[in-house]
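And now, subunit A:
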Amino acid sequence: MPWQFDNERPIYTQLLEKIRIRIISGQYPAGNRLPSVRELAAEAAVNPNTMQRALAELERSGLIYSQRTSGRYVTEDESLVSFIRESVAQEKIHSFYEEMKQLGYSREETMNLLNKDKGGSST
Partner candidate 1 sequence: MLTKLLKKDITATGRFFVPMIIIYAVACVVGKILMELVLSMLHTGSNMYDIILLVATVFATFFIIYIVACYILIRVFIVYDFYKTMVSDQAYLTHMLPVSANLLVLSKVLAAVVWQALTGFVVAASIAMFFAGHYDTAITGFYEFINSMEAIGMSFDFYCLNVFINLVLSAFTTPLMFFAAIAIGHLFGKHRILGAIGSYVGIYVIIEVISILFLIVIGFRITKPEQTSLLVNGSFVFSTILSLIMIGVFYWVTQYIFSRKLNLE
Partner candidate 2 sequence: MNSILECSHVNKRFGRKEVLHDVNIQIEPGHIIGLLGPNGSGKTTLIKLACGLLTPSEGDIRILGEPAGPSSKLKIAYLPDKSCLSDWMKVSQIVDMFHDFYSNFDRIKAYEMLGRLDIDPKLKLKTLSKGTKEKVQLILVMSRKADLYLLDEPIGGVDPAARDYILQTILTNYNEEGSILISTHLIADVEQVLDRVIFLKEGRVVLDSSVDDIRIQNRKSVDELFREVFSC
C-alpha cells in the first residue's frame, strides 16, 4: 500500500519523518541495514529521487550512514537513537498540550485528565 502524505508540505520531509519513526521505534533496529532506495521508494510508492533526498537528510542528522558498496545502515549509536526518540516524543507532547490549550485546558488540568485516564480506555 502506498504511504499517505499531506498536501502542503514537500514529500521528502514527510518521508524523512516516517523513516525516522521506523528507526526510533525499532522497526529498523540500530546497526541494521536499511532496504535500498529503490525498494523503499517502491514500498512507499514515491519517486526514488525524493526518497534519496529524504535519506540524505537523515544521513546528515547522523541517524543513518552509508557504506559505499553495501548500502545504508542505521547508526549503531543507541544513545543517539534514544535522544532523537525523546526529542520527537517531546515535540508530540508539546503539540498535544497546545491542542488541549485550544480546548481550554491549562497544563495542570491536562495532567489531571491524564492521571484519571491511567488505566487506559475510559469507562
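Picked so that all candidates are chains of the complex that A comes from, given by their letters.
Just so it is clear, a contact is a pair of C-beta atoms (placed from the backbone, for glycine too) under 8 Å apart; a residue touches a chain by one contact, two chains touch by 3 or more; residues count from 1.
Just so it is clear, the model here is predicted, and its values are computed rather than measured.
*Asks:* Which numbered chain among 1 or 2 touches subunit A in this complex, counting any copy?
*Replies:* Candidate 2 is the one in contact with subunit A.
*Asks:* Which stretch or stretches of subunit A touch candidate 2 in the complex?
*Replies:* Result: residues 1-3, 5, 7-12, 38, 41-42, 44-50, 53 of subunit A touch candidate 2.
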